[in-house]
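Pasting a structure below so you can have a look.
Omission of a single protein chain aside, the complex is shown with its protein chains in their original locations.
Naming follows writing order (A, B and C), and every chain is counted from residue 1.
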Amino acid sequence: MPGVGIIGYGYWGPNLARAVVEVDATALRAIADFSVAALERAGRRHPSARLLTDWRDLIADPAIDAVIIATPVSTHFDIALAALRAGKHVLVEKPMADSVAKASVLVDEAARRSLILMVDHTFIYTGAIRSIHDLIESGKLGDIYYYDSVRVNLGLFQRDVNVIWDLAAHDFAILDFLVKSRPVAISASAAAFLPNSPENMAHLSVYFDNGAMAHLNVNWMAPVKVRQTLIGGSRRMVIYDDMQTSEKVKVYDRGVELGEGGESLRERLISYRIGEMWAPAISGKEALLTEIEQFFHSIENASQPPSGGESGLRVVEMLAAATRSTSLRGQPMELGHLRNVS
Amino acid sequence: MPGVGIIGYGYWGPNLARAVVEVDATALRAIADFSVAALERAGRRHPSARLLTDWRDLIADPAIDAVIIATPVSTHFDIALAALRAGKHVLVEKPMADSVAKASVLVDEAARRSLILMVDHTFIYTGAIRSIHDLIESGKLGDIYYYDSVRVNLGLFQRDVNVIWDLAAHDFAILDFLVKSRPVAISASAAAFLPNSPENMAHLSVYFDNGAMAHLNVNWMAPVKVRQTLIGGSRRMVIYDDMQTSEKVKVYDRGVELGEGGESLRERLISYRIGEMWAPAISGKEALLTEIEQFFHSIENASQPPSGGESGLRVVEMLAAATRSTSLRGQPMELGHLRNVS
Amino acid sequence: MPGVGIIGYGYWGPNLARAVVEVDATALRAIADFSVAALERAGRRHPSARLLTDWRDLIADPAIDAVIIATPVSTHFDIALAALRAGKHVLVEKPMADSVAKASVLVDEAARRSLILMVDHTFIYTGAIRSIHDLIESGKLGDIYYYDSVRVNLGLFQRDVNVIWDLAAHDFAILDFLVKSRPVAISASAAAFLPNSPENMAHLSVYFDNGAMAHLNVNWMAPVKVRQTLIGGSRRMVIYDDMQTSEKVKVYDRGVELGEGGESLRERLISYRIGEMWAPAISGKEALLTEIEQFFHSIENASQPPSGGESGLRVVEMLAAATRSTSLRGQPMELGHLRNVS
Partner (left out) sequence: MPGVGIIGYGYWGPNLARAVVEVDATALRAIADFSVAALERAGRRHPSARLLTDWRDLIADPAIDAVIIATPVSTHFDIALAALRAGKHVLVEKPMADSVAKASVLVDEAARRSLILMVDHTFIYTGAIRSIHDLIESGKLGDIYYYDSVRVNLGLFQRDVNVIWDLAAHDFAILDFLVKSRPVAISASAAAFLPNSPENMAHLSVYFDNGAMAHLNVNWMAPVKVRQTLIGGSRRMVIYDDMQTSEKVKVYDRGVELGEGGESLRERLISYRIGEMWAPAISGKEALLTEIEQFFHSIENASQPPSGGESGLRVVEMLAAATRSTSLRGQPMELGHLRNVS
C-alpha cells in the first residue's frame, strides 16, 4: 500500500482520511492544514499520523507516496504541481483546477513522470452510476440520445465559485464516464439573484458530435432538493433519482418507433412501446471507499483510473466553456480547441 | 349571448363545442368540417347545429357572431382573417399562427374592427395558474426570480410542428400571464432523434429585462410524464405539479437572505429561511368553461381577455425566436424587434 | 351473442350499458328503471333499446337471455331470483346480496337451472390484478404470507351500507381470486364518526388455514385517497398501487432467509435478500369490457367465470362475518359454517 498524506482537513478532508483508513489502516501517514484547530481534530481521530501546518513539509516527506488534496479550488494547481514534481501520485478534489491551462499543465506533468493523477469525482464510483454504466456498455439502452439532469436545492451558496463549477462539475464527470461520443459545443445561461454574488442558477446544453444532447439544470435557490436525471436511449430509458433511498435507478422499456413506409415522416406510422420497468439491485458500498481503492489500484498497477487527469481536464474545459457562454447569453462555445488557450 | 360557430371538429373541436353548450345551451349555431364523418359525429351530439362542409359558409352566416377555430395551425391565419373581415369575433386554437407576421396581421385586423381576438391558451384559465397569479399579484412571492418548467412525456409526436410549437407554447402563454417584466432574449437548443422528423426535445432559456430568467424543458421522448414548474421569488417559492390530483400548487416559505455587513459577499452572512409550506385550495372548475365564459364576457363588454391577440402574438414571437436559436446552437435571439420582420 | 337487458340506470348502469354495446353493438335489447328521467337519458344514448319502467316486464321479454342488475343492494335478491326463475343468466352488481342466506339461495337456483350467475367484482378483471394473479400462479412470489390493503379516501359516504360492504367487498373478491388457501376466521373493528350513520372506518383481519393473513383498512374519512396493497410472498413481494397512472404493480425480489444451523432461531443466521424490483407491463384494457366479454363467454360455453356465484357467496360470507365481529370489538368469527345459517 502507498503511504498517503492528506492536505486540507476542513469540510471534506476528514471524510477522505476516514476512507483511507477504512481501506488500509496503515496507509495514512500525514495530515497538513494551516489551521491548528483542524490539526487537533485530525490528531484525535488519527493519532498515528504526522500533523503538519505547512503542506510543503508533507510533500517533502519521503514516507509519502501519494498526496490527497482537499483544499480550496484556487490552490489545487500549486499544491498538485508541487506534489507531482516531488514524484508523488495525486488525488485532487473536484474540479481539478480553476482553468483549462492549469489543468492541462497538471496532466502533462503527471504523464511526463508516469504518476497517477486522479480527480475526486465521487459520483462515478457510486453503485448507481456504475449500474447505469453497465447498462450502457451492455447495449441495453441502445444509442444514447440524451442526458437530462436536474441538480437543485436551497443553498449551500459557495463564495468562491459559481453554481456551475460547484454542481455542474458532477454531471460533466458523469457524462465523461458514461457517454462515449464527443461533446463539441456548449450553450449556457445563468443568473445571480443575490447582489455581488456568483451565479446561483444555470442551464447548460451540451452538443455531441453524433447528435446526442445533454442538459444540466443547476440551482442553489430551489425550494426543494432534486437530484434527478433522465437518460434517453434508442432501446430503453433511465430515470436516476439520487434522493430515493432505494430504487435509485429505474429502467423503462419504452420508446418510439417508426414503421416502414414512405420517405417522409407523415407517411410512416409512429408507434410507442410501453413495456416493463425494472430497478436493478445496486451496490450500497460507500463510493468514497471504492474511489480510494481505485486510487491505490491505479498506483500499484500504473493504470489510468476512470476519473484520471485527462477526464478531469475535459471536465474543466466544459466548465470554462459553459461559464463563458453564460456571459454571452447562451452563445455556443466550441469544445476541443480550448486546451491550449486559456 | 353571441351566436357561435365552430370550425374544425377533429380532436379538440368536440371539447370546445361541449364547453360552449355547457356555458349556454343555445349559443352553438353551426359546425364546419370538411370531413363528412366528423360532421355526422357532430350532428349526433348537437342536433340543432347547422352542419357545413365549407368553413366559408359558416363565416357567411349572419346568425354567427363569433367563430371558434380548431383546425391545423397552418390554416389558422386564413380562416381567422376571413372571420375578422366578416365582422366575427374569433377564438383560435394555440398557437395563434405559424409566423409572427401572420399573427401581427390578425392583431391589427381585430384592433381596426374592434373585434375580440382571443387564443385558446387553456392553462391560464385553470385553477392552478389562477391561484399562482393571485399569489404573485398579492406580493406573497416577492420579486419573481425564475420560472423553471419541465413538460415531458412519451409522445404524442406531432407531424407538422416541433415540440417547441406544441409544448413550449403553453409555458410562454403562462409566462405572459404571470410575469410582468419584459422578455428580451431567448437562447434555445433542440434535437430530433427520429430521422426526417421535427425536433422532439428542446431546452429554452428566456432572459427578462429585470434579470429574471425562465427555462423550459420540453420533450416528447421521456420515459414518464412530468408537468412540473418551479417558480422562485424573493419571498417565497412555488412548485406547481400538474400531475398531482390534489395539492397541485405548493408554496414554500423558503429563501436565502444576505445579512448586513461589508461590501463583498464574502464578508456578509448568508442565511437560509426554511418555514412552512402550504397548498392553497384550488378551484376544480374545468378550465375550458372558464375560458368560454371569458370569451363571451369579452365580447359583451368589449374588454380584452387575458389570452387576447396581443398576448398570442407575443407567444408566437417567442416560439419563432426559440426555433431560430435552436438552428444556431443556442445563439441568443433578441425579442421585441421581430414583430414587423417575421 | 345473448340478448341483454339492464335493470337500473342510475350511477353504474350507464357504464354497464356502454360496455355491453362496446363489446357487441347489437346485444343491448332493453333497459329498465322506475325513473322516467333515467329512461330518457338511456333512450338518448341507446335509441334502439326497449325502455321499461317495470323490471318485471324486462324479465318477461323473450328476447332477453341475460339480465344485468345495477340496482341498490337491498333489491338484488328479489330481482336476481326472479330473473333466474325466468331462465335468464344474471350479472349482478357487488355485493351479490345483503345476507348469506339470500346469496346462497341465488347460487342454488342458478346451479339447479344451469344458468350463469356472475357478480360485478370489476377489480378482478383489471390488468393489475390479472398480472398479480399470473405472478402467483407462476410461483414467482412463492407461498403467499400476507395481503395487506389500504383503501381509504374522503367520502363518498353511503347511506344504506357501511364502509365494509362498500369498500372491503373489493378486497374480499380480489382475495378470493388470488389466494388459494381457505379463510377460516375474521376479526374486525369499526367506528362511525357521524351520528346515526353507518360505520365509516374499519380494520379487518382474515386468518387462512395455512397461517397466511389478510388485513384490510377501509375508511371514508381519510384526508387523501389511498389504494395500496402489499402482498408478501416467500420468494418475492408486491406493491400494488392503484392510484399510480403507470407502474401500478411493483415486484420486489426481497425477503428474509434463515440460515442453516441449530434448532432455535437464536442460533441461526437471518439474512435479508434485497434484489431488483420490476414493474411488469400491464394491459390498459378497460376492466368492464373484459368483464362483459367474460360474461358472454361463460354463457356461450356454460363455464364458470372467476367472479361467479360461488365466489360472490364467499364474499358475502366474509362481509357478514366481519360486520358481526365489529359489533363485538374484534371477537373472531369463524367462516365456513355460516352458509346455511344466515
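Assume a residue touches a chain if its C-beta (ideal position, glycine included) is under 8 Å from a C-beta of that chain, and two chains touch if they have at least 3 such contacts.
None of these values were measured; they are calculated from a predicted model.
When you scan C:207, C:278 or C:296 for touch with the missing chain, the hit is C:207.
Within the complete assembly, C:185 is the residue of C:1, C:105 or C:185 that touches the hidden chain.
For the chain missing from the display, the contacting residue among C:35, C:74 or C:197 is C:197, taking the whole complex into account. Within the set A:86, A:224 or A:328, the residue that contacts the chain not displayed is A:224.
Against the chain not shown here, chain C presents residues 145-146, 148, 150, 152, 154-155, 157, 159, 185, 187, 189, 191, 193-198, 201, 203, 205, 207, 211-213, 215, 217, 219-224, 230, 232, 234, 237-239, 250, 252, 254-256, 258, 263-266, 270, 272, 274, 277, 325, 328-332. Contact residues of chain B toward the unshown chain are 246-247, 253, 274-281.
Here is the rule we use: only the chains that are shown with their structure count from here on.
In this assembly, the C-alpha centroid of chain A lies 39 Å from the C-alpha centroid of chain B.
Spacing of chain A relative to chain C, judged by their CA centroids, is 53 angstrom.
Shared interface positions of chain C, i.e. residues touching 2 or more other chains, are given as 246.
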